[in-house]
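Complex shown without one protein chain; remaining protein chains in place.
Let's turn to subunit A:
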Amino acid sequence: MAEVVLRDLVKTYAGATVRATDEVSLEVADGEFMVLLGPSGCGKTTLLRMVAGLELPDSGQIVIGDQDVTYLEPRRRNLSMVFQSYAVFPNKNVAENIGFGLRVRGTPAAEVRRKVEWAADLLQLSPYLDRYPAKLSGGQRQRVAVARAIVMDADVLLMDEPLSNLDALLRLSFRAELKKLVGELGTTTLYVTHDQVEALSLGDRVAVMREGRIAQCDAPTAVYDDPANEFVGGFLGSPPMNFLTGTVERDGSKLDLGGQSLAVPHALSTFAGRTLKLGVRPEAIEVAGGDGALQGELQVLEPLGSSALLTTEICGQPVKVQAPPTFRAEPGGSLSLRIPPEACRWYDPETSLLLEVR
């Protein structure tokens, strides 16, 4: 067990002009499950590979458990990894795959066998120990990769989109298993994903990355409820956060969206006469509310089973609304939508950063 500290990591790939990671600093506490989340090409995998030692940073420092490992070979870092492609050795059977790291380290055969059996039991692989990976399903290969990683008693567990190659149903069931497993082991974990649901469900903390930088790093609920900038709000959530642009009226009390207006908190009265952006989650908007309701035009209604997704327009600005599953209305009609003040997040249109109102 160990904490991981990344300081000002810069990496530019040969031939590229843009930095893959741009002075990224991050501290992962001992035993913490940290998720790196971001769209493809945001540098999250590069960051993980630098921690693993598979890429070397141009500058900056990596410390694992008080030991500097910035330029150390992967095998001396005492970490283990689950690869996106599983990287299960096709020429070794399941037992040999799981015990590979232990055997390379020179662990006694009896000890290897005991640990392999323990891991296989934990991941329900016991009946397949003699099989070769070609005879396993995708989900089973994934389990082998995880088993191989956990038998190592490593300081840090690295996972590079381990669930992305599984089908949707398997991903859902394995996600919960993984969370339970890692929670029991208590190993410091760095987990890379582009799937926001995975990030929110697994992480103790989520670091949302964009263009080689960390946009926000906080607990899943904090990242979801209070996105630090428009990018995070627009990336997290399905459908993502709605953004409405308007002008604050002269007296600083209302936001004019272009014909309809909405109350603005006192803290933002300095924005009087200037434009302001409002962010609101689709599930926070109430349909057919009373006071302070806005009029929106319903364009599309999508029944999704657990809810109904409405695409509406308020003063020409598109707004997605998540309504109860039984909600029915004809497209083209007018809806009255209430946006509760406590669900409003305010953003500066120039910097696109969250404005503090409390």
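Following the convention adopted for this analysis, a contact is a pair of C-beta atoms (placed from the backbone, for glycine too) under 8 Å apart; a residue touches a chain by one contact, two chains touch by 3 or more; residues count from 1.
By definition in this document, contacts and distances are computed from a predicted model.
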| item | value |
| --- | --- |
| Name under which UniProt lists the unshown chain, selected from "Carbohydrate ABC transporter permease", "Quinol oxidase subunit 3", "Ethanolamine ammonia-lyase small subunit" or "Anti-sigma factor antagonist" | "Carbohydrate ABC transporter permease" |
| Among A:21, A:45, A:80 or A:242, the residue in touch with the chain that has been omitted | A:80 |
| Residues of subunit A (touch criterion as defined above) contacting the omitted chain | 14, 52-54, 73-75, 79-81, 83-85, 87, 89-91, 100-101, 104-105, 132, 134-135, 148, 152, 158 |
